[in-house]
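Let me begin by presenting the structure, written as structure tokens, before commenting on it.
Heads up, one of the protein chains got dropped from this complex, but the rest are sitting where they should.
Residue numbering begins at 1 within each chain, and the chains themselves are lettered A, B and C in the order written.
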Amino acid sequence: MREPDFTLSAGPSPASARTLAALGSPIIDDHDPVFRDAFRRTEAKVGQVFGTENEIILMQGEAILGLEAAARALVRPGMHVLNLASGVFGKGMGYWLKAFGAQLHEIETSYAEAIDPAAVAAYLDEHPEIELLSVVHCETPSGTFNDCAAIGPIARSRGVLTLVDCVASLGGMALDPDAWQLDVCVAGPQKCLAGPSGMSLVAVSAPAWAAIEGNPAAPRASFLSLLDWREQWHGRGQFPYTPSVSEVYGVAAACDQLLAEGVRASIARHETAARACRAGVAAMGLQIWPASEAIAAASVTAIAVPDGLDHQAVRDHARARYGVMLADGQGAGNLVRIGHMGPTASGLNPAIGLMAIGRSLADLGVPVRTGDGVEAALAVLAAAARD
Amino acid sequence: MREPDFTLSAGPSPASARTLAALGSPIIDDHDPVFRDAFRRTEAKVGQVFGTENEIILMQGEAILGLEAAARALVRPGMHVLNLASGVFGKGMGYWLKAFGAQLHEIETSYAEAIDPAAVAAYLDEHPEIELLSVVHCETPSGTFNDCAAIGPIARSRGVLTLVDCVASLGGMALDPDAWQLDVCVAGPQKCLAGPSGMSLVAVSAPAWAAIEGNPAAPRASFLSLLDWREQWHGRGQFPYTPSVSEVYGVAAACDQLLAEGVRASIARHETAARACRAGVAAMGLQIWPASEAIAAASVTAIAVPDGLDHQAVRDHARARYGVMLADGQGAGNLVRIGHMGPTASGLNPAIGLMAIGRSLADLGVPVRTGDGVEAALAVLAAAARD
Amino acid sequence: MREPDFTLSAGPSPASARTLAALGSPIIDDHDPVFRDAFRRTEAKVGQVFGTENEIILMQGEAILGLEAAARALVRPGMHVLNLASGVFGKGMGYWLKAFGAQLHEIETSYAEAIDPAAVAAYLDEHPEIELLSVVHCETPSGTFNDCAAIGPIARSRGVLTLVDCVASLGGMALDPDAWQLDVCVAGPQKCLAGPSGMSLVAVSAPAWAAIEGNPAAPRASFLSLLDWREQWHGRGQFPYTPSVSEVYGVAAACDQLLAEGVRASIARHETAARACRAGVAAMGLQIWPASEAIAAASVTAIAVPDGLDHQAVRDHARARYGVMLADGQGAGNLVRIGHMGPTASGLNPAIGLMAIGRSLADLGVPVRTGDGVEAALAVLAAAARD
Partner (left out) sequence: MREPDFTLSAGPSPASARTLAALGSPIIDDHDPVFRDAFRRTEAKVGQVFGTENEIILMQGEAILGLEAAARALVRPGMHVLNLASGVFGKGMGYWLKAFGAQLHEIETSYAEAIDPAAVAAYLDEHPEIELLSVVHCETPSGTFNDCAAIGPIARSRGVLTLVDCVASLGGMALDPDAWQLDVCVAGPQKCLAGPSGMSLVAVSAPAWAAIEGNPAAPRASFLSLLDWREQWHGRGQFPYTPSVSEVYGVAAACDQLLAEGVRASIARHETAARACRAGVAAMGLQIWPASEAIAAASVTAIAVPDGLDHQAVRDHARARYGVMLADGQGAGNLVRIGHMGPTASGLNPAIGLMAIGRSLADLGVPVRTGDGVEAALAVLAAAARD
């Protein structure tokens, strides 16, 4: 089998040529002053992309590393933690929090819904023992998002720290750690930044550092340690371990491009792509997976697979016949996803995903008129371009 | 400051153009069948480079991740472990073993020496409670190596598992996990393979798996978990987390080149480079750091800095004036190192390192005749080429 | 303005990542034995792509160089030459032939038509003084092609040499220089091979060489000389001038990919793309530029722009609003072209071109239903995939 013509899945996103060139640029020693400067500049760029004044930690390893590292750093055994579980990743975080010793509280919804901020406020008011709240901003597997702009201040005003999974939102959806009062934000470069997948981008607030430093269970002298990076690299100028030079260059290049475009412009582009995608889905007589457009993510559109068909069959068909790689729901349900992240949130890309899904469904016996979906998506793009 | 003309440090080594191209090749989704095949083929290649039948686990993160993961997986709290500490990395492993709950035994030497296998045998005979032995094959910081060919069978014959740090030897020094009866070997691609630094290459024997599976403290559901990779990826075909597509391609390309050359030929090339380097050092009136040539590594030559000078001054001078990046001893002593790893173990590269060090010393007031060193190194290369 | 999301013009085609990596691979000296071997292997590959036993000459410079070189080499002042002019490039060749001293005969048609082979036979029978016939296989600007399978034998049987411009057909349309008895075929790598644009790929038959060697006006000691390459490179192993190492590597990589796919499979893929494209055009109520499907090229589809609109406005709109780069007719008429060459002849690419044109026309006030075009194109692709 040859490589797909188009990858419209939910990350790793197809990196731009410029990012790929950076990934393939010469590897120098991480002790070299040129690299150390490059690393520091990359941290600064990531901070700009986050739009935060918080300290940036770059760990080498997919964002799941950063999430585990942050959870381990924050959770003091016995600590009461509220976990918001509106999707696969939120649910998974709950297992971790418990395993790391938390007294786990959870607000749960169907994976087609988002968490109601009012419910969070009420729960926290009833449970003043809670010290930490964990939330996933964009629940990629089901294409929904939680309203962190509301949840952050609710937590902060009650003295509760927040741990936010922004992996699939950074760069593609509105996110403002400082204004939203979010304490630890963890993202990855392989989604809306369309960078390599091997780094965790972590922004940590001063109150979060205080909690981490006071936590005897926080990892130290470990690959999982945020503190090592703070103390050894930021404190003494020594990397706790060799970062991947290639990945750092790749992340820097991805940030450069996002910053050159402008974070706001990038987000607007993702939102347009998502609207086009959803318009196409509706015009084909299909349904998006999220319960409403209001909670649909800007970086990925999850589409319910019509009854009688399995998502795997649809995706395999689209891949084999039309060379388009789409994503499944990673356990969230019988759905297929069109990612619009980074370069694939540009121009006609969403319509390529619609063509692949629509025609695959038609091939598999579902009477879908793909042309109507494309027409509707193009109408959204046309209107957006005029603005 | 611009990038160095030549990087002759002790890793990350300068990757070949072909490896860089692989690192910069398009990023596809890790769920795509094309990538999954590529990942499996990469595992097989790593196995060939190791020359082992043992199961290969590729973790995303510098080799320090693999070492921590392996140590955590193997160490059952209260287990008696013998650690061989002949250098910075060996010493560091001891701290970890203890932190992970081991009853630590240690045989220690000066960092210019290697561990005597006879002492290991004697120690194990006196301490039948020991279940695990940890050893660093090549102690990069001080340029020495331990005789794993002897130590492995000593341990196996006494029912002791071995955890071997081969980070700086794989591909550049003789290593035979199966014949040498080594249980867990951890290497990195960024040294003699001249690949990217973001992966841990781990080879695990059946007895080691048995011990790990029986260890309740072995990490599970964690970035540090060898078991996750075994059970989820090898067992169910699911990656426990997104690997870095770029790094995997880079590692595969590095292995391809090494296998095309032949592992034996590569090792011979490293050995020649090391001999040339040592001949040059001697001819310049300098001294290698290891107590004898017999324990000097083939992948890196550590050179004692003459009294009255600090290694930092020498290295800074070589970098600033002559554009050559050399390595320090990472705490092992007042030494500078010339790496000959991968491409830099080829041809005249070692002589470039000699020129940089020799002339820098001369500039700093040490009466060294660089020309004599170069002449001696070239004589070794000339003789080797005739063979 | 940023780069287009999709380039669907008529060449240079977007090169694959593998071809780009080859273009960016290290530059070695052209005198190095490694490069000389690579050059020879590239010649052999080009011969395989052509499917010919004729001698291959690779000149450094866009195919226009090869065409000029071939025409200058073949035309003896005063020689009678029949030029077939069914498009912009055919017409242009006539000016050259005359300028180089030919007694020019011409069969001309509208640029929406192809030359009738019967007319060629008749003309040659009436004009036995003609020694050379010049024909363009694929007239890219107007999207038509001439039936070289018929014309070649007609010429050969009458002792007339043929000079064939295959620039836009090689690799994407049926072409068989030996069976079709074509004497000098000139192609470029930047069309259906999706290679770099800086080389001329020339295949020369033995009778053609005899004529060239006997032509005192054939260039010698010139950048335009085919004879220099034959005598100096093939004869004495010396390049007449430094080839571009990068371009040679790029051409080799492009050939490798085409040969791995298979020339026939590649052609079939181009033909399917063209059929899908034409079906879409018709379903949108538009018209292809060629007078009939029978003479429509497989590598590019020319589409008549509806009355009242200028092609430039349509193309500028598609480029600015939808990020799709389309081609004009280079003077052939008021038309826009969708190229399907190399990678863009794969999968859903033609439908992207249809979306860009359809929606642009709609935006500009032409009542086109793009969805119908996409639907029709997908139906062709779906049917083809089932075969």
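The rule we apply is simple: contacts are C-beta pairs under 8 Å (C-beta built on N, C-alpha and C of every residue); 3 or more make two chains touch, one makes a residue touch a chain.
Not measured: the values here are computed from a predicted model.
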Determine which one of C:Val46, C:Leu224 or C:Ala362 touches the chain that has been left out.
C:Leu224
Using the document's definition of touch, tell me which of C:Gly47, C:Pro196 or C:Gly358 contacts the absent chain.
C:Pro196
Of the residues listed, C:Thr7, C:Ser86, C:Thr109 or C:Gln181, which one is in contact with the missing chain?
C:Thr7
If the hidden chain were put back, which residues of chain B would touch it?
5-6, 17, 20, 321-324, 343, 346-349, 351-352, 355-356, 358-359, 362-363, 369-375, 378, 381-382, 385
Can you name the residues of chain C that touch the chain not displayed here?
1-4, 7, 9, 11-15, 20-34, 37, 60-62, 64-65, 68-69, 95-96, 99, 190, 196-198, 221-224, 241-247, 250, 319, 325, 327-328
Need a quick check: the contact residues on chain A for the chain that isn't drawn.
17-18, 21, 24-26
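Everything that follows uses one rule, which is that only the chains that are shown with their structure count from here on.
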From the centre of chain A, which other chain's Cα mean sits the farthest off?
C
What is the distance, in whole Å, between the centres of chain B and chain C, each centre taken as the mean of its C-alpha atoms?
53
Can you list every residue of chain A that touches 2 or more other chains, as numbers and ranges?
20
